[in-house]
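As structure tokens, the structure follows; a few thoughts come after it.
Only a single protein chain was left out; the remaining protein chains are all shown in position.
Chain nomenclature is as follows: A, B and C, assigned in order of appearance, with residue numbering initiated at 1 for each chain independently.
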Amino acid sequence: MPAITPIHYLILAAALFALGTIGVLTRRNVVIVLMSIELILNAVNLNLVAFSRLWGLQGQVFAIFVITDAAAEAAWGLGILIAFFRNRETVNVDEVDLLKW
Amino acid sequence: MTADATKYLSHLELGERDETFLDSNELIINMGPQHPATHGVLRVILKLDGEKVLGTECVIGYLHRGVEKIAEHRTYTMFNPYVDRMDYVAAVSNGLGYCEAVEKLLNVQAPPRANYVRVILTELNRIASHQLWLGTHALDIGAMTPLFYTFRDREEILKIFEKYCGARLTTHAFRIGGCLYETYDGFERDVKKFVDFVTPKIDEYEELLTTNRIWVERTKGVGYISAKDCIALGVTGPVLRASGVKWDIRKAQPYANYSEFDFEIPTGQNGDTYDRYLVRLVEMRQSLRIISQAVERIPEGPIMAKVPKVIKPPVGEIYHSIEAPKGELGYFIVSDGSTQPYRIRVRPPSFVNLQALDLMVRGALVADVIAVIGTLDIVLGEVDR
Amino acid sequence: MTPVATSFFFYLLSGLALLGGVLVITRRNPVHSALALILTLLALAGIYLMLYAPFVAGVQILLYAGGIMVLFLFVIMLVNIGRAEKEKQFNKQWIVSFVAAAVTGLLFVWILTKSPLLRQIAQKAPMQLPEASNTQDVGNLLYGQYMLSFEIASLLLLVAIVGAVVMAKKRI
Partner (left out) sequence: MLNYVTSYLNSNVTPGQAGNVFWAFVYIMVVFAGISLAVVAMNWLERKALAHMQVRLGPMRVGPHGLLQPIADAIKLLLKEDIIPDRADKAVFWAAPFMVVMAAFTTYIVVPFGPTHAITDMNIGILFMLGVSSLGVLGIVMAGWASNSNYPLMGALRSSAQMISYEVAMGMAVVSAVVMTSLNDKGVGTLSMIGIVQAQQQQGIWFAFKFFPLGFVALGIFAIAMVAETNRAPFDLPEAESELTAGFHTEYSGFRWSLFMLGEYAAMIAVSSVAVTLWLGGWLRPFPNALSGSGWDFVFSLFPGFTFLILAGFAFLGVIRMPKHPYFKAETLGLAGFAGALGLIGLILFIPPVRDRIEDIYWFIAKVAVFMYLYIWYRATFPRYRFDQLMKVGWKVLLPTAIGVLIFTAVLGVTIK
């Protein structure tokens, strides 16, 4: 097996990013769309941490900021989801086609 | 939750069922009949919003044995043991009520000595019933230990019962016209010893619970019922007294020879679970007071009045009620002049008190339902009969 | 704490991460998706440990797997309707989306393997990151150089909390 270089980590991050993108673009269930966004954020995190291996700790600090954002996003996204579900009795993202109801 | 059960429920409006429980969507939970905290086989259908109770519906009858119907096919004497099986934790009180009702019908007076023995045993039974209530109620709220303490002390009462009549639970201690058995040697000593033994034990229960923060938080303000509602629903016993109504049949319409004793009727003000707890504890102490007075003054004399071998009361009807540990226990007996009653109707306190459940738990949490079922002190044998 | 058997653990963990990722976007039942996502997150935490970033790994486990995902599961249980599982899982434009996303991913991989800049990266010697004082160093950066960003992040969280409460509450 070849030694593990940062490129390996970057390829893994790219693959996770692609998976996340597929999830966001194709799934109808809002919850799964939100989770795909988490996948994308994690891919970014992996990139940051992998680069911090090369250029110092700033990458890790940014990864922590990204995690903070993910927490905020999850709380807010799920709040919207609950409000939406209460009004429309559905969790499908392509049924969110009105700005106001 | 099966569909057929929901079909007949009127006031819960269970027709529409949602599969989630957000917002307007309710969760329907079936508490019992196989549930550890329903004191037997009570089934309560709860309509919940999250943990908040929107309404309840009691489904009873799982322990129905048709006691009232059986009475119509037994002679008055033969029916006597059946009443013990209604409120099986206070069998002596049930027997007393029935015997006195038939005596009233026959126009017979139990001799004074019999009355004293009756009062002692009944009050002992009241303590036993309250101890059982305290133990199980505390267990429902999560305190395990009081259960074992109360059962340890209740055991002493049951020992006295066993020595007196041979049975511990369904005693069949009294007969129409008095008591069948003379007291055994050392009965008075045993009772006095018991009074001395249990007085500090009641303080022990109080030590564990009365000032316990969690206990107070769990019971204060929980299951409130006003005096007006109590009277409207016919609720009696400690539940009524905890709401501030000073109504105890032992004082209001004295039976046996309760008028000869000096005791007080404890009342509460708030009508919540905590007050009911305090009222019952004071009642235990008052019972001890009655017992120690009775055992001091117990007269000599016959234990049984003159009662014909075949009991044939004159045609007529009678309603006689006593203060059972749980509330007013009434017997309505219609006699057609034969050896068997034409109809016996029992007014069981548990059954009537259970009606208040819905009123008391609306808007409370699931955990409060448990506390309220516990504080109502129901016995399903009596509810279902 | 020096990582041992690096390549083995890298392939194991990245395999788990990718497996989790694939499961997230293919499962019908959102609870299964969430559990798969937890698998991915834990695998990534392991990879962070291998990259000399223990603090990020700890935060990943504590916040992501223990906090955010429990929130997800909580909400899924609240809005879980059997109906959703029987419906169509993918939207109308899924072919286009899939192709676009897959092309993006392949583009990344192509760039990563072909780009001369990244070839430099591959040859750059990794920095010596003192693992034993990782937390202290990250803390120094967070409360020193990135103080303002840190405070803004806390403000963001506050806004998110208030927003979530406003959104999710039945009656305010």
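The criterion applied here is as follows: a contact is a pair of C-beta atoms (placed from the backbone, for glycine too) under 8 Å apart; a residue touches a chain by one contact, two chains touch by 3 or more.
Bear in mind the structure is a predicted one, so any value in this text is a computation, not a measurement.
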Exercise. Which chains here would be touched by the one that got left out?
Worked result: B, C
For this session: Touching the absent chain in the whole complex: find that residue among C:V31, C:L118 or C:L156.
Result: C:V31
Problem set entry | In chain B, positions touching the absent partner | 1, 27, 29, 35-37, 51, 138-145, 147-149, 152, 208-209, 212, 214-215, 217-218, 365-368, 370
Problem set entry | Hidden partner chain, residues of chain C it touches | 1-2, 4, 29, 31-32, 35, 38, 54-55, 57-59, 61-62, 65-67, 69-70, 73-74, 77, 80, 131-136
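One rule holds in what follows: only the chains that are shown with their structure count from here on.
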Seminar exercise, completed: Between chain A and chain C, the Cα-mean centres are separated in Å by 6
Exercise. What is the distance in Å between the mean C-alpha positions of chain B and chain C?
Worked result: 61
Exercise. Which residues of chain A are in contact with two or more other chains?
Worked result: 82, 85-86
Seminar exercise, completed: Two or more other chains are touched by the chain C residues 78-79, 81, 170
For this session: Show which residues of chain C lie in contact with chain A when the two form their complex.
Result: 6-8, 10-11, 14, 17-18, 21-22, 24-25, 27, 30, 33-34, 37, 40-41, 44, 47-48, 51-53, 55-56, 59-60, 63-64, 67-68, 71-72, 75-76, 78-79, 81, 84, 87-94, 97-98, 100-102, 104-106, 108-109, 112-113, 118, 121-122, 124, 126-127, 129, 134, 137-138, 141-142, 146, 149, 153, 156-157, 159-161, 163-168, 170
Seminar exercise, completed: So, in the complex, the side of chain A touching chain C is made of residues 1-12, 14-23, 25-29, 31-32, 34-36, 38-39, 42, 45-46, 49-50, 52-58, 60-61, 63-65, 67-76, 78-83, 85-86, 89-94
